[in-house]
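Below is the structure I would like to discuss, written out as structure tokens.
Excluded from the complex is one protein chain; the other protein chains are retained at their positions.
Chain IDs A, B and C follow the sequence of writing; residue 1 opens each chain.
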Amino acid sequence: MKIVLGENRYGKAENRVVRVTRINETHNLLDLNVSVQLSGDFSDTHLTGSNKKVIPTDTQKNTVFAFAQKYPAMEPEVFGLTLAKHFLDSQAHVQRAEVRLEQFFWDRIMVDGKPHPRAFAKNSSMKRVARVVVDRAPNNSKIAFLSSGLEDLVLLKTSDSEFTDFIRDQYTTLPDATDRIMATQVSAKWRHGSHEIDELEKIDFGKSFSQASSKMLSVFAEHYSLSLQQTLFEMGSAVIKEQPTIAAIKLSLPNKHHFLVDLSPFGQENNGEVFIAADRPYGLIEAVIERDDAPSSGYTWPTW
Amino acid sequence: MKIVLGENRYGKAENRVVRVTRINETHNLLDLNVSVQLSGDFSDTHLTGSNKKVIPTDTQKNTVFAFAQKYPAMEPEVFGLTLAKHFLDSQAHVQRAEVRLEQFFWDRIMVDGKPHPRAFAKNSSMKRVARVVVDRAPNNSKIAFLSSGLEDLVLLKTSDSEFTDFIRDQYTTLPDATDRIMATQVSAKWRHGSHEIDELEKIDFGKSFSQASSKMLSVFAEHYSLSLQQTLFEMGSAVIKEQPTIAAIKLSLPNKHHFLVDLSPFGQENNGEVFIAADRPYGLIEAVIERDDAPSSGYTWPTW
Amino acid sequence: MKIVLGENRYGKAENRVVRVTRINETHNLLDLNVSVQLSGDFSDTHLTGSNKKVIPTDTQKNTVFAFAQKYPAMEPEVFGLTLAKHFLDSQAHVQRAEVRLEQFFWDRIMVDGKPHPRAFAKNSSMKRVARVVVDRAPNNSKIAFLSSGLEDLVLLKTSDSEFTDFIRDQYTTLPDATDRIMATQVSAKWRHGSHEIDELEKIDFGKSFSQASSKMLSVFAEHYSLSLQQTLFEMGSAVIKEQPTIAAIKLSLPNKHHFLVDLSPFGQENNGEVFIAADRPYGLIEAVIERDDAPSSGYTWPTW
Partner (left out) sequence: MKIVLGENRYGKAENRVVRVTRINETHNLLDLNVSVQLSGDFSDTHLTGSNKKVIPTDTQKNTVFAFAQKYPAMEPEVFGLTLAKHFLDSQAHVQRAEVRLEQFFWDRIMVDGKPHPRAFAKNSSMKRVARVVVDRAPNNSKIAFLSSGLEDLVLLKTSDSEFTDFIRDQYTTLPDATDRIMATQVSAKWRHGSHEIDELEKIDFGKSFSQASSKMLSVFAEHYSLSLQQTLFEMGSAVIKEQPTIAAIKLSLPNKHHFLVDLSPFGQENNGEVFIAADRPYGLIEAVIERDDAPSSGYTWPTW
């Protein structure tokens, strides 16, 4: 028996890049949190402490900021592809580069009914995210695994949600609910089917993101829900149906419980009017919805 | 020398109340975090452990939820006044009741360009807040100290901000900045001048809140800033000027530093394009702006 | 009516200073979070944008780090006094300087039963804190207001805690509890009576801190509690009794509820065995315990 180094990777996490693009008097703002992780032939530094093959995480950070200046108007996905390709190009022993990106949303401040050209407010708690993996294929060409998504989209509906007719065992006390609040905090990641970088770079990721997020919102609002699982499936499949380049979507939906407060001790009725929003515990519903002919996901989903 | 009980208070904090109001097919949503603190003749429980004069914090919680059902459509400020008055009315030894309220914002989900009547998304990171203190006057009448406000309004402007010509001492290394990013996370509390509950209840707090927050946004956007202090003063005084019932405003503005990244080692220029958003340390600028004839603030500002 | 600048202050918050002192092969570690706020004649920067009287927050940061090098082995309280005095000495228009300090605890790592001279683990979630205010007296001498304290000391006892015989009104549903879990997260600040800087600097703050924290722990453990208020009073008065230089102590004790879970639907008894630890809402008990002959607290307690 020997003790050996298994899967490993390293990089610089949470580089907070703010990129201003100045077009005459109008400034655009791109606010990103960028994390890089590299895998490849890095066993020396683990086993002997020799750093001769190590690209310092400090250099990775510098690269992120230098590229942000060079490539001003990129979608997060394309910026991630560009960064990841660079690390494979710059050193032959880098097998795979992963770039994770979070984008924070800023709206232009409205002054007298008009958007201000250079002043912004962070109006949303939702983040746009992307995860890019570029891998070196056996023939030394590069292939990519790419997902886009959103996090922290908090939704609530006050009607059209049931949960009934479930298994009853010795530990069951929950009554059927034919009318309940349904609330969740959506984490959604959709993977783009192609692994060809050229093809991926042609996708209009901004448009794809808006379509996907709008679609999830409207399905959540309009779907009559028999379980959060069913709502999840409807939200996910609607996104895929609308966008042929999306192969699958992975949804993680906490069930943020809102309990009807018992006001009968005070002689008051509570007809779906007063709820307590609970913190913990919470339900957690997770699923992948996918095309049955989707290409393999490969390195798309994080396994770490 | 004796050891004595000084200032003291107690209550139930962070009651997460969600109130749904059903008007035919349209539901309204009020999402609050309500905290209650009572002061008065509570020395027995401290000194002897006798709880005969203690209104349990559990009862306070029940009262919050029961009142949420009874009084459905109140502004947070009025709901706070109603709760605070109740505690003084119910027990003669309650000298003072404080109610703090946080309101979370939900927008109706848009479906086919129309707001959905019963489905909501939490689109904002900004919170509306209020703090109500009702005190028993010597003649046993009740007077109030009331502030409204907002927290977590994150703003950024990419131009029209300088910071120059400051003191230089032996520990100064900062160069003058004639063009910098200015970013902050506004915490603003404005106090209403009157201490008469009847008068206060007549204020349209919803309108007052919108006016104050819009005004701060537009001043932040349009003001040419020589220091964050100057911006703070302009934002605060604009709010007071517009609303005669507001006596003072207290602003706490962190200076969320965005540092220009030095790209010269890589042969790249950085003309105000690429910044790193720093976490800590941060500047912190705090001030009260007030009318010179404002009535006394009394218990308005928290001292705990 | 005019709009005027009221109370105001500014500074650099959360300077994360790590100070290593090297005594031959043994290194000591002081890990601090230092925040500075200055008050005085700073109206120009608010009213006209002239920064001629502004000590930049960047300079304040530099000063904190430079002083950390100059004054290696100070207790947080003395380091705060030294910093605060400096700002009054360096500029005549600084009326008052506040320094807040948080100290994080590191233990030496034990190797073969012996403490390692240069390796540490952060074993505690408790923080030691201090708040120093140095004010310019009318005769231009300096006086100080100083409190020490701790935060995030989480305590729990499984016995010797009751809560009975409280007020019952129409909103009361809580039954008497003759045996309950009592848990809290102590925030304690004790103020030192003297305002003379020379006298304050003679206090052994390290010893004072250990005595106060040990005393609160043992009283919490041993006291038979009829209410959290009573426990609070006993904890606070024991600290004052033991240390004559302490004039008062301010305690803020959340009642972290642990609810007995009803297992009867499953045919199981629950004799004080299984509890659910709740997040929100929570009780919040706050009080000052003080000597009846204590000198005035002046600027000791934060009012912002």
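Everything below uses one rule, namely that contacts are C-beta pairs under 8 Å (C-beta built on N, C-alpha and C of every residue); 3 or more make two chains touch, one makes a residue touch a chain.
In this text the structure is predicted, and so the values were computed from the model without any measurement.
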Chains shown that the absent chain touches, full complex: A, B, C
Sole residue of A:31, A:135 or A:290 that reaches the chain not shown, by the stated touch rule: A:290
Residue in contact with the excluded chain [from A:28, A:211, A:227 or A:268]: A:227
Touching residues (missing chain, whole complex) on chain C: 15-22, 27, 29, 31, 62, 65-66, 68-70, 72, 106, 109-112, 116, 118-126, 153-160, 181, 217-218, 220-222, 258, 261, 263, 265-266, 268-270, 272-279
Missing-partner contacts on chain A, residue numbers: 1-16, 35, 37, 42, 45-59, 61-63, 66, 90-91, 163-167, 169, 171-174, 225-227, 229-230, 232-233, 237, 240-241, 248, 252, 254-255, 280-293, 301, 303-304
Where the missing chain touches chain B, by residue: 170-171, 173, 265-266, 279-280
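The rule is short, and it goes like this: only the chains that are shown with their structure count from here on.
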Chain labels contacting chain A and also chain B: C
Angular offset of chain B relative to chain C [C-alpha, multiple of 5 degrees]: 180
Chain closest to the assembly centre - both centres taken as Cα means: B
Centroid distance [mean C-alpha coordinates] between chain B and chain A, Å: 31
Distance from chain C to chain B - Cα centre to Cα centre, in angstrom: 24
For chain A paired with chain C, centre-to-centre distance based on mean C-alpha positions, whole Å: 39
Set of chain A residues in contact with two or more other chains: 265-266, 279
